[in-house]
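Written out below as structure tokens is the structure these notes cover.
A protein chain is absent from this complex, but the other protein chains hold their places.
== subunit A ==
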């Protein structure tokens, strides 16, 4: 397993690139297995994941992942901050497909 404090690059299909700490990226089950060293995918070697979603969607996903990682050890009812407030309904459907694919 690579050191946990390194960074990975997530790239959207419209060219936006996000440098994200591995810990945050691994909040997504999909990204976690893509970046798993033992899986030997090209992504785990290059630490770059190309994702077929728009930058705005990916941005929101990453925002959610850091929120998720932040509150990982909290009980659900203890989390006062509601992430739904940060989602524009206009992207909700697209975000849903991304969330499902990335297993967040």
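Keep this in mind: contacts are C-beta pairs under 8 Å (C-beta built on N, C-alpha and C of every residue); 3 or more make two chains touch, one makes a residue touch a chain; residues count from 1.
The rule is simple: contacts and distances are computed from a predicted model.
The complex appears with one chain absent; UniProt names that chain "DNA repair protein RAD7" among the candidates "Putative prefoldin subunit 4", "Cullin family profile domain-containing protein", "DNA repair protein RAD7" or "Mitochondrial inner membrane protease subunit". When the whole complex is considered, the residue among A:10, A:31 or A:61 that touches the unshown chain is A:61.
Take subunit A: the residues that touch the chain left off the picture are 33, 39, 61, 64, 67-68, 71-77, 79, 83-84, 87, 89-97, 99-100, 104.
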